[in-house]
Structure formats: structure tokens, C-alpha cells
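Yeah, one chain of the complex is gone here, protein chain that is, but the others are all in their spots.
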């Protein structure tokens, strides 16, 4: 197996990938962007790609939500949760008061904003493309900023960097969810604690369209653990919904909900059924269990004979 | 074909049967009660039975609703609407003021109540088992009442009866709906203007249970033209619903709704799909059309491969 | 207080009235029909009327449902449950095999049908207007039938009647619900175990109209313990619903539901809030409690200032 991940090395995404033991002995390489990581899959340069999809503070990762929504052959096969911690690093040990410019990824900046206003209010923010790139920028010949905010691992792996402050995130419970994506993979077997990810365009000019979509889940007793709206990019007010639903494609209630959704929104995309990171068994009311569905199907068939 | 109908001869039910031309040359015989008419079907003494199911003034005919709900092999194959008109008849021409006692079926009495209060306020009501029986009772040796309320046809067919007043129904638009029932018949082909009759027990102790049932129809765009609650007879608050839904068993949206209903209420009974008496094409939104259902099914199948 | 009840004396309705101790020392008189009992209220000839509304075997009592639906000043102030038992009586002790004709009210006949088919299959049925009238008919000079089905109390109170069989009802748990009705009464204070009775005409030509009505209850967490359809009498397919909803007019969620219903069906009628016969406290989710409603109202008011 060859793995790619949203790079560069040293970001939380690489940590997410390394949390899966079998990746340690496999080929791993960073991709500069989420679309590039997916392109590596489509071109068979990698077998699986780890990318972030949702941060508990900053929300959905638009690049991932939008890129994966466009590809019909990509499927999520696994999710990983990584607690997010930030360190402030510099080339050498300097006073916080002496920091004039500080760099990091804009999402990371948003997550340490309060700490920064309190401890380095004088510092200007310089955006960078990733937290790791910001840290690496300090090692260039003429760095354009004095300090960077990055993952603790980056500082540990670079003896040239000095940690000025640790665990500076405003929300100590911050966690990011990553997904492992593959091209036309075998769907993982149901575990009883699965989720199914869907992309459902909202039918236009239909008052109550979203209500109709949601009823397809509720009338089959399917709970939603995530629902996120994204613009289709076509015009203002044109949305799709990125949805995580409790259950697995191999379960009747999910198949039935998918049929119902397809009638309403035929362009929907199935992005995979896979085990939830935190094991918690889905509860299924007997009226929504496989047995109830097969009995109902048998009954209707008997009427038609 | 042998036909039975809720008798005796001369009631509106016989009129309903005779409104079907092919019955004129067939064997026809009255059954004393609705259960007796159904028993004739079950015992192969008749091929089809005509019984009343709903009156626009008096409501559902409990005997029919309850009897047909209990038999799993009976199916409605046709419905007939008959306008209801009542005549007041007597043995000889007497003054309305001289009528001391008047007899008819209790449903007929309910439908001429206002006329009676105005024109024969002095008359006591004597219940009979049918309007025709009430009229025939006048011809006995010692009739126990002076006049009867019956269908105009009864008076026409009996020269011994004199019509005292015609068209005395309080509601001139009164109409009764009759159904033609057979045992395990071939289901009539869809016409585009069909209805499907169901008996659905309401799950106990389920707040919102009726709402769940109704959503099975609404989420598939199926309109209900009749919904009637009836006690199951087991205990107070235990109901079933007798439902007429627009559409035919051979249509995907109806099959899908039946599957959904069966999960919620597995004891439901399918009582037939048949053309509506008044032709009016059912409108089907494209998202609920057969094509949308088959495409949805194909899509889910493709995911499972 | 003067009480009337659906007569004659000796029926289950009188038993229902006598189950209320304070009626024992009050004036009580029978009314021949349900409309007559209500007329006695409107004419101030009585202060309260006891009438049957629902039988666990035969269903809603149409005469009551329809009559009370038409009167805007009548209100239910109490409900009473009476277990239903039937006895077979005759003028003298005769063999069951010798009974040629048997009389009773048609609802009673429906409730002992199976017993009759087994024990007196040879007997013809003669309808009467009440069980008590059937029993009394045996005492006339020339009775037209040999036996009658009536309440046990009638036999006990009439030494001339002989009991041929006791407790002959097909369903031993049969119970009938009666309501005590008054004209413009003070609404009984909430007890926490109350029900509210409504008559709601179904808006015409509105697919999903019933669903809309039901949602007015469900979105406020109000459970329905009874829902019964009745024809308005205007034309086929024109219905109103007779509804018992858990809760009291003095509770905010009920007032809010009534406002919602009134918008959809402005001709609805409020028939009273009164304690349930069997005490069982209504459960109210905090989001539907009075406090949540008053806080919501305060908040919107604050926005408008």
C-alpha cells in the first residue's frame, strides 16, 4: 500500500496517517493540496489518501468537502480523530514581547487567536499554507517573520527550532477529523458502529426541499451525526449538503433511505460506509431493522403474485 | 358470475349492483347481512358481493368496514356511487298528520330527520333492519306502523304501496358508495385513476404513530381520499384505520408506501386496487413516478456491486 | 343541579350518571335521543347531560359526535367509563332453543353476535331503539319477540323479567365511555391528567391537510388519545375529525396548538378540557412546558421593543 497525505510533513495530517500502525512500514508521501492528493489516487500513484475533513473549532474543511464531492470514484474507508495542540516556535529563544511578526496556517491562527491577543498583541499575522510550512520558513536564510505556530511534533523533529510556548490553543478540547480515501475500494464490512457519508445537492426552488431530504432519514430511524451545507459554486443559494448518517450501505434502512434520496436528488453521491472512529453501536428500532424490511418486501411480493 | 348483495331486494345496494350492466343476466341473490354476503364468497356460493361502505351523511358503514378488515382473502375490485333518495310510502293514501308510527333503517331515519320533524313531528320511529324490510312490513297482516321510508324503486315495484312524499332526504346531494368484493380476484389493471384500500392497525403506545403512518404516504406523494378510524374491539383506544389512497398496487410509489407501512404496522391488510368510480387521473410528481423509483433502485444496486 | 341522560331508564347511560355520587340526590330525567338531551341543555331544562360517546367494540357514537359538533355552546366537563355486560332476558323461563325472535339495540346486538350464533342460531333479530326498550317490550300485551338483550340492572329492577343467560358479551373487556355535557360551563381546573376534546373540519382539496393538522399537536409534544373521522354530511370525502388531545386549555402548549389549528381550520370547535377518567399524569417535555412558552414569548417581545 502506498499512502499520500496533505503535506507537508509534520502537519496534523501526517500524525493522523501514522496513527494507523500498518502505514509505518508503507510508502508515504505528502501531496501539496487536497485535490493533488486525490489526483494521486486517480492516477494510481497512491492507494489511499489521508486528508482533514472537519475541525471542531474551524468547521468543515472546504477543500476536502468540495474536492471529494466532485469525484464519483472516491470513497472514504476510515476516519481518524486527532487532538489538536499548538506550539509557538522560533529560531532561538526570544521574549514574547519581541515578536513582531508571526506566521501559521489561517485555521491555526483562528484557533489561537485569544492566546495571541493576550500574550503577543503586538505581533502581525503572516499567513502561510500550512503550520509546518510556517515553521520551516523560520529556517530560511531571511525569514520574513520571527515566530510560527505549529504542531508539537514539528518542534520535536527539528532541533533548530525552540519552543516558546506550548499548548496555546484557545480550546483545549480541539480535535480534527481526518478521512482515509481510496479509489473504488471494497466497502468495509459493517461493524454495527458505522457511518455513511453522502453528498446531496439540494433541489432548486423547492420550498421544504431540505425537510424532504431529512425526512428520508427520519422515517427510517437514521440519525445524522453531521450535516454541512456547501455552495455548489453555480449561483448564490445553490447548495449541496455533506452528510454523515449513522448506518452502513449493507443495511436495509440505509439502502431504502438512499433510494428515497435518489428520487428527490438524483445527483447525490455515495462517499462510503466505514466504522466510526469512536466505537458506539448504532441503535436500531425493530421497525427499521433488516428483518422488518425483508418481511415488508416479502409481503408486497406476495400481493403481486 | 354469481352475485350477492346486502338485501333484501329493493334497497340501494341492489341498485348499485344493477348499475353494472353485466349483472343483469347473471344470478343475483340477497344476503341478509354484510358478514353473510362475505361468507357466501368464502363458501364459493357467490363470485362477487356488493355492499355499502360509506354514506356521505352517515359516514362509514361499520359492518362492512369491520367485516372486510377481518378477512385476508377478500378484495375490492370495483366501486359504485349511488345518489340516495328517499320516499315516504304507506299502504294507502293517508294524511301525513295521521301517521302515528313510521319505520325505516336507522341510517335512513337519520337522513330524513329534519324533514320528519317538520312534516310528521307526531310520528314515533320504529327501527327496521333495512329500508326495504320497512316497506314490506306495511304489507303484513297486522303492520305495527303506518308508513315507511324507502328507496323510490321499492314503491315503483310494489303497486300495493302508495307514495306519500318523494325526495324527502335532508341533504339532496346524499350519495352512498358501494364496493364490489371478490375472493382472491385478479387485481384490475391500473387505469391511472385508481385507488387502493388498506386496513392499518395503529401501533399501540406510540405517540406520533398516526403521523408516522401518514408520512409513509406523504413522502411518496400519495394523496388520501378517505381515512376512517374504527375500534379494533380489543380495548378503548385501540384503533385501526381504513384508508383509501390514490394509486395502484402495480405502481412503484404504492409498493414502496406499503413496504414502509408494513414495517410500522405489520398486521395491515391490502383490500385491493381498483378504478375510482368518478374518473379523475391521479397526478404523480416526477420524483414519485415509476421511473424515478427504478432509477433509484438501479443506483443502489450499482453501489452494492 | 338537574341531570338528563340518554334514556330510557335502565340503560348503561343511567348507570354512568349514577356512578357520580352527587347525582343521586338530584333531579334526573331521561331524554329519548342525544339531540333531545342537548336540546334540554340549550333550553335550560337541565344543567348537565350524560350521553355515550365511544364504545370499545362498536366505536364512536355517531349521534353524539355529530350532535355535539354542531353546538358551539356545549362543553364536556367530565368523562365516565362503564364496563359493558349483557344479559338475555325473557318474560318467563324458556329454553334457548325455543327463542324465535330476540330484540335489542343494534349496537348491543353487534356485541353479542358470536354468543347468539352459538346459543340461539335459530333466532331472528328485531331491532329496538335501546336495550331497555327491548326489555320493556317483553312486558307489553302482545310482545313481537320472545327475548331481549339488556343491561343486568334492568333485569334486577323488573321482577317480571327472567334472566336466561348472563354476561353474554363477546368481548368481556367491553367498556363504554360517556361524557357529561353542560352549556357554557366553567372549565374544570387542570389536574395534570386532563384531555381536551376538539372537532376539526378537514380543509378541502388539501393534500397533506390531515398531516398538517396532526403536526400542530406533534410539534408541541401533545399526544392524541383518540382521533375519529366523521362525514360533514355535505358531500362524499368531506370530513371532520373528533379528537381527544392530552392536555388542558389552560396550558400554554394547548393554547398554542389551538392557535395553529385555527389558522388551518378556522371552523374548529373546542368541546372542553376535563380530567381523564383513569388518572394518568400527562408527561410534558421541558421544551413544551408553560415556562418554555412564556420565556419564548418574553424573548420575542424583547426583540420588538
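Letters A, B and C name the chains as they come in the text, with residue numbers starting at 1 for each one.
Quick note on the criterion: a residue touches a chain if its C-beta (ideal position, glycine included) is under 8 Å from a C-beta of that chain, and two chains touch if they have at least 3 such contacts.
Just so you know, these numbers come straight off a predicted model, no measurement behind them.
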item: Contact set of the excluded chain (shown chains only); value: A, C
item: Contact residue for the chain not shown (choose from A:29, A:125, A:250 or A:299); value: A:125
item: Residue of A:81, A:165, A:193 or A:289 in touch with the missing chain, whole complex considered; value: A:81
item: Among A:9, A:45 or A:218, the residue in touch with the chain that has been omitted; value: A:218
item: Hidden-chain contact residue, picked from the options C:32, C:137 or C:260; value: C:260
item: Full-complex contact with the absent chain, from C:212, C:229, C:242 or C:282; value: C:212
item: Interface residues of chain C (partner: the chain not displayed); value: 212, 215-216, 219, 249-250, 255-256, 258-260, 262-264, 266, 270, 287-288, 292-293, 295-297, 299-300, 303-304
item: Contact footprint on chain A, counting only the chain that is left out; value: 54-60, 62-63, 81, 106, 110, 125, 127-129, 144, 171, 173, 175, 177, 207-208, 210-211, 214-215, 218, 223-231, 233-239
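Heads up, the rule we're going with is that only the chains that are shown with their structure count from here on.
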item: Leading chain pair when contacts are tallied as C-beta pairs; value: B-C
item: Computed distance of Cα centres, chain C from chain A, in Å; value: 60
item: Centre distance in Å when chain B and chain C are each reduced to the mean of their C-alpha atoms; value: 24
item: Numbers and ranges of chain B residues touching at least 2 other chains; value: 215
